[in-house]
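Apart from one protein chain that is not included, each protein chain of the complex appears where it belongs.
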Amino acid sequence: MNKFGRIFSISIFGESHGELIGVTIDGCPSGISINEQDFEHDLNRRKPAMNGSTPRKEDDLPEIVSGIYKGFSTGAPITILFRNKNISSLDYEEIAQKPRPGHADFVGYKKFEGFNDPRGGGHFSGRMTLALVAAGVVAKKIISPIEISSALMEAGGKKNIVKAIEEAVSNGDSIGGIVECSAKDVPIGLGEPFFDSFESVLSHLVFSIPAIKGIEFGSGFEAAKMKGAEHNDVFMDNSGKTLTNHSGGINGGITNGNDIVFRVVVKPTSSISKTQQTINLTNGELTQLAVQGRHDTCIALRIPVVLEASLAIVLADFKLMSY
Amino acid sequence: MNKFGRIFSISIFGESHGELIGVTIDGCPSGISINEQDFEHDLNRRKPAMNGSTPRKEDDLPEIVSGIYKGFSTGAPITILFRNKNISSLDYEEIAQKPRPGHADFVGYKKFEGFNDPRGGGHFSGRMTLALVAAGVVAKKIISPIEISSALMEAGGKKNIVKAIEEAVSNGDSIGGIVECSAKDVPIGLGEPFFDSFESVLSHLVFSIPAIKGIEFGSGFEAAKMKGAEHNDVFMDNSGKTLTNHSGGINGGITNGNDIVFRVVVKPTSSISKTQQTINLTNGELTQLAVQGRHDTCIALRIPVVLEASLAIVLADFKLMSY
Amino acid sequence: MNKFGRIFSISIFGESHGELIGVTIDGCPSGISINEQDFEHDLNRRKPAMNGSTPRKEDDLPEIVSGIYKGFSTGAPITILFRNKNISSLDYEEIAQKPRPGHADFVGYKKFEGFNDPRGGGHFSGRMTLALVAAGVVAKKIISPIEISSALMEAGGKKNIVKAIEEAVSNGDSIGGIVECSAKDVPIGLGEPFFDSFESVLSHLVFSIPAIKGIEFGSGFEAAKMKGAEHNDVFMDNSGKTLTNHSGGINGGITNGNDIVFRVVVKPTSSISKTQQTINLTNGELTQLAVQGRHDTCIALRIPVVLEASLAIVLADFKLMSY
Partner (left out) sequence: MNKFGRIFSISIFGESHGELIGVTIDGCPSGISINEQDFEHDLNRRKPAMNGSTPRKEDDLPEIVSGIYKGFSTGAPITILFRNKNISSLDYEEIAQKPRPGHADFVGYKKFEGFNDPRGGGHFSGRMTLALVAAGVVAKKIISPIEISSALMEAGGKKNIVKAIEEAVSNGDSIGGIVECSAKDVPIGLGEPFFDSFESVLSHLVFSIPAIKGIEFGSGFEAAKMKGAEHNDVFMDNSGKTLTNHSGGINGGITNGNDIVFRVVVKPTSSISKTQQTINLTNGELTQLAVQGRHDTCIALRIPVVLEASLAIVLADFKLMSY
């Protein structure tokens, strides 16, 4: 279902090489100042910025076509469109027959019985995260003064991210990475015991971002090696602030007033220049594939602002529900 | 919201030390043979079985009170109740004032303004997973012939699980663990690109299980260190079967026909016998706490069957939606 | 889907002649005083009270089995059970083969492929409204000080309801009726333009009550004959109060501060003593049927309190969403 959220909810549409990408934001309270310049900062952070990102260049100028009147949200659904301009003229007929290993090409073909739009991944494309980032800009206004930040912690298993990417580019290969995201000044009490724990709802949204294969909160997978006496965060006072934050700001599925902290793993981009074996979907024979065109060497580079948007969207929904 | 699922959906109710725990399963097709004996095997697997599990003993006999007629599902909601019998007589008044570090006591008190049921964690208790396991038994019938299995891979950071637990018991402490779960013979095409990727929906359910702080699919966090050429799974033939399974059976949020494989981290139980510092919620002063009563040293021991149930529930829902 | 509501949501389960009828109320705020006596008044109003109602006698004592602790709602789901005691010992095997004309027997058999519980209509029974009334009692506490009332306006096309029923009883027949329901002191602004207009959400719930075949708001079907100048309600002042109330308290799907007023038509009970023609589902032959057992001559008599409950549930959900 292309909809997410209970009160503050978003739905997205569009394809990578179709006419546009769009997002409809429903449940935004009226009276929030929103204009097209507000989106510039976060949309720029999502753009390919350095070696290692796709050379596809798009303006990504948001067109707000509903829900805003005289610069303020009206309470009606806000729809934002992004025209696709720099559309590749590759021969997608051939590509459609040779699914890229590790990509959604094969499952898209099978699930939609060959009717999926194969151009640039169609609706499965990482370009859809443009819609998430736009919705995140609106969500950040709603959750103020909560502050969200995110950063790429390592790429290709190394802290020296620039070097790891250069190496991968020179090999025609790609690398994965780990991105951390956190929120400060979160109120106590967001989330539900069953089934809408804060982790449940956030991971639901985060796993719709292409290439993410794992998520952990607070001490995360390290917790498997810890003792309870070590892992339990000690309360400092009645406010719920704790000395450590192994919980990642969440107990029993509910925010505890400490910083929300989570990390995701981003797999290496599946589209690589190196020649790979694949199958021909029409005749079933094994064949070779070297992905032409533009792709990111390290898609993890562009994930931080998408994670921030995801966290903001979830916080906005829980905040509006908590009154 | 205490409901999960779109077609095959479940809602749970009850408290650890209340009268009962229950689950209502909606959307189960008619004509499925279901009787109370069917639940015995999985419910027994969830029971505390060895040193390291809580000494609370419950029969956990399911009472099917609706939705079954003459041994078959009728198409109406199936409700299953489990009476709580072995209810502790501890003085919960005192406990309610001293939140256990790392537990939901504090957030439960704050979110529900002191009206939460503090006895044994109330609705936040791990005992609620009884309801998930029961729903999983029904789900497993629906998804046949898909086969699901799960196992505890390590505890306290060690493969020698028995030893790690003995050590923790002797220290009055607790330990975490890592549990893996997988499914064989999964059809291609379950899941949606946005926002209901298979990982999204499964992680949503999994993170409602108390004590789980991370989830990873396929190669998971290891993918951060891999190259694309290495991580991309090579197709063997037209069926979509791949030589490796770094994807964990899912590409672009959709099952690809290979085994679904995921792992979760279970944090060490927060309730420990060791004395810990906490706060008094009434007067705000720091105080000491040594958790009395019954608790699991390694709650991860009891998680495998709960993960199986979660996976079965998600598969059942996607299967019923995919027609 | 056996669930209704977005924040204050209810799910129901059980069958007319099964073990019990139950309702789970999710999203009830914590701290609301609720005890079993609170239900007595409305449950009694739903009971068969006079000639024309079924002679089936049930205590209908609510058992609150979750979500209440020390007399107050905890914020966790509230489940209330009603045991079925006065279960008829009729031979339902035969009845299951001969669908009652006008009843759900035929569609239940077809939809659930013969696995439906045919005893007393199973999950289709009017007895399920017991669950609605119980949820309505909780909802009424949440929406205070809004006041709801409801009454049977006519039966069998006549204002002299007692006489109309007596006549029908003597003929072994049944009659329909019209029930009006209204709410006073409703705040302005409940409801959404698309698709959750107040009328949309309320009619959704109301049409799940068995036997209801129409609903109208304010001037309702009379509006077809009116002119705009006549139908438009004139504002008296800035508060939005109007001289007339043809709108039924709702404009553009949103409450306008005037009384909510709606009416429903209740069809004559389909179960009648008179001999009717039906079919044998097994062999397809035409056959005769005279419904044995207990049934209401005028089920509309018992609908007012069910409508009140429906309106209260919808108001509670919108109120909790509107903050």
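Each chain gets a letter, A, B and C, in the order it is written, and its residues are counted from 1.
Convention: contacts are C-beta pairs under 8 Å (C-beta built on N, C-alpha and C of every residue); 3 or more make two chains touch, one makes a residue touch a chain.
Model, not experiment: these values are computed from the prediction.
Engineer: In the complete assembly, which of C:Arg6, C:Lys47, C:Arg83 or C:Lys141 touches the absent chain?
Structural biologist: The missing chain is touched by C:Arg6.
Engineer: Thinking of the whole complex, not just what is shown, which of C:Pro29, C:Gly114 or C:Gly253 touches the missing chain?
Structural biologist: Spelled out, the listed residue whose C-beta touches the missing chain is C:Gly253.
Engineer: Based on the whole complex, identify which of A:Asn116, A:Ser203, A:Asn232 or A:Asn245 touches the chain you can't see.
Structural biologist: Candidates A:Asn116, A:Ser203, A:Asn232 or A:Asn245; residue touching the omitted chain: A:Asn116.
Engineer: Name every residue on subunit A in touch with the hidden partner chain.
Structural biologist: Subunit A touches the missing chain through residues 1-3, 9, 11-15, 18-20, 22, 24, 26-27, 30-31, 65-67, 69, 72-79, 81, 111-113, 115-117, 119, 122-123.
Engineer: Just checking the interface: what residues of subunit B touch the absent partner chain?
Structural biologist: Here the touching residues of subunit B are 6-7, 76, 193, 321, 323.
Engineer: When the complex is taken as a whole, what residues of subunit C touch the one chain not shown?
Structural biologist: 1-4, 6, 12, 99-104, 106-108, 110-111, 121, 123-124, 128, 154-157, 168, 171, 173-178, 188-189, 192-197, 199-201, 203-208, 210, 212-221, 223-235, 237-238, 240, 242, 246-248, 251-256, 265-272, 274, 276-279, 281, 284, 286, 300
Here is the rule we use: only the chains that are shown with their structure count from here on.
Engineer: Name the chain whose C-alpha centroid is most distant from the C-alpha centroid of subunit B.
Structural biologist: The most remote chain is C.
Engineer: Counting C-beta pairs in contact, which two chains come out on top?
Structural biologist: Among the chain pairs, A-B has the highest number of C-beta contacts.
Engineer: If you average the Cα atoms of subunit A and of subunit B to get two centres, how far apart are those centres in Å?
Structural biologist: Averaging C-alpha atoms per chain gives centres 26 Å apart.
Engineer: Got the subunit C residues that touch at least 2 other chains?
Structural biologist: Where subunit C meets two or more other chains at a single residue, that happens at 76.
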